[in-house]
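Encoded as structure tokens, here's the structure I'll be asking about.
Yeah, one chain of the complex is gone here, protein chain that is, but the others are all in their spots.
After this line comes subunit A, so read on.
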Amino acid sequence: MERAPYTPGPGGDAAPGARGPGNRLLQFTLTIPFPSAMDAEIAHRFLTPNEELQEPVREELHVNGSILTVRLTADDPGQLHMSITSCLGQLSLVIRTMQIIMPPFFTKPQQ
């Protein structure tokens, strides 16, 4: 987990938009390698964040080749912790669903 950088502006004050001491944004970044770029893209679509639930923890997903990156950003460490647990749970569920649902498990045998 990395902390957002603290960037002082002129005169030693915090730059606009940055947080002061004791009020820093916390970030959690998770990178997941998939067997192929298509699998990563599929998982990305399934895990599309729910806009209504974006506060107080912001969730972003990005795909780069076969790597899916999840980034969670929050003020509060407790809320971030809960979101990490929830995110890992959703990710596990999507992967399990893909493993079970993808052919040939749920299709009729070809006649």
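Quick note on the criterion: a residue touches a chain if its C-beta (ideal position, glycine included) is under 8 Å from a C-beta of that chain, and two chains touch if they have at least 3 such contacts; residues count from 1.
We adopt the following convention: contacts and distances are computed from a predicted model.
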Can you pick, from "CTF8 protein", "N(6)-L-threonylcarbamoyladenine synthase", "AP complex subunit sigma" or "18S rRNA (guanine-N(7))-methyltransferase", the UniProt protein name of the chain not displayed? "N(6)-L-threonylcarbamoyladenine synthase"
Considering the complete complex, of A:38, A:67 or A:102, the missing chain is touched by A:102
Missing-chain contacts on subunit A, rising order, are 42, 45-48, 50-53, 82, 85-86, 89-90, 92-94, 96-98, 100-102, 106-108
